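My questions all concern the structure below.
Incomplete set of chains, arranged as in the complex.
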Amino acid sequence: MRPELVGKSCFVLLILILTCQSVLAYKNSYLRQRKPCKHFELYYHEVLFNGTDAANATSAKATNQTTLGNFKFGMLVVFDNPMTEDNNFLSHPVARAQGFYFYNKKDDYNAWYALTLVFNSTQHKGTINMMGADLMAEESRDLSVVGGTGDFFMTRGIATFQTDTFEGAKYFRLKIDVKLYECH
Amino acid sequence: MRPELVGKSCFVLLILILTCQSVLAYKNSYLRQRKPCKHFELYYHEVLFNGTDAANATSAKATNQTTLGNFKFGMLVVFDNPMTEDNNFLSHPVARAQGFYFYNKKDDYNAWYALTLVFNSTQHKGTINMMGADLMAEESRDLSVVGGTGDFFMTRGIATFQTDTFEGAKYFRLKIDVKLYECH
């Protein structure tokens, strides 16, 4: 090979490697820059069953609180709660939140959640699965979106919970901000 | 640089970028085309403990149903059920399904599951972890495979549940179709 050609080839190779790496970097920039490929906000409404309001209630205690502390430690709640696009309890639900949580701190309120957002409308069909600690002392707390099905096939991301209103044991509302970083 | 060389270089760069992208596209086609890298079907057999059949039972109620509706809302069941390759209850189990579910709808049967498929044979060693809503009103419903260990190291995918037979509270059988889209 002529020296001139060798130089050219090396140059081409260098460009090749740099280009490949930048294409890869670009592809992964979603995750690295933490820009979601899908992003939306929904409101979670919970009316806890008090034994007589079966018409309104959408959640119920499966276990009673223990006597470890005064913050309902060990109380496990099962739910099928409506999710709406705004914070109005009477808005048409766009999804259901199905899952459970329990309180688990002896010196403050603190919970742990696992739930599925179930979408079944003309707009969206599919589910989003999430789990994690709900550190109620923090204003906003992040849980993991660990999977999805249908329109949300194999998704992953972060779900940020914020307490929007809390009316004692009767009713509370969370704002759930869903940021998906893997969309297929 | 001679104009001729500039033109050539641009052409080479263009080809470079196109090639890199097509290689990347090919690599991700698994997920985009939704072709599983592993795919199998197993049957889940559940005999719920009635208080006296400890020899046969492989699951038991950890909590009683609440009075919210008539569909066992809040009843939580813990299980260590056999998984077989065909729908015969007496076939040799190829895995165990360890986990729990609870009923969570007040106007129909509906459940939420989290479970681990535990493989411990000469063929397969390892676990597959899944969770999600079991929308029992649908003929087939998708849950998320969120992780795996051993032979199923770091896997992800979809598990499709179908009720194969339902003999009241005593015995039911699910067909679980496992489609893995990430295999390492």
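Read from first to last, the chains carry the letters A and B; within each, the first residue is number 1.
By definition in this document, contacts are C-beta pairs under 8 Å (C-beta built on N, C-alpha and C of every residue); 3 or more make two chains touch, one makes a residue touch a chain.
Keep in mind that what you see is a predicted model, and the values were worked out from it rather than measured.
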| item | value |
| --- | --- |
| Copy count for the complete homomeric assembly [2 present here] | 3 |
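What we mean here is this: only the chains that are shown with their structure count from here on.
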| item | value |
| --- | --- |
| Chain A onto chain B, rotation angle from CA fit, given as a multiple of 5 degrees | 120 |
| Interchain centroid distance [CA atoms averaged], chain A/chain B, Å | 19 |
| Residues on chain A engaged by chain B in the complex (per definition of touch) | 12, 15-16, 19-20, 23-24, 27, 49, 51, 54, 57-58, 60-63, 76, 78-80, 98-100, 114-116, 118, 126-127, 129, 131, 146-150, 153-154, 184 |
| Chain B - residues contacting chain A, complex | 12-13, 16-17, 20-21, 24, 31-32, 34, 63, 66-69, 73-76, 102-106, 110, 112, 114, 131-133, 135, 142-146, 156-158, 181 |
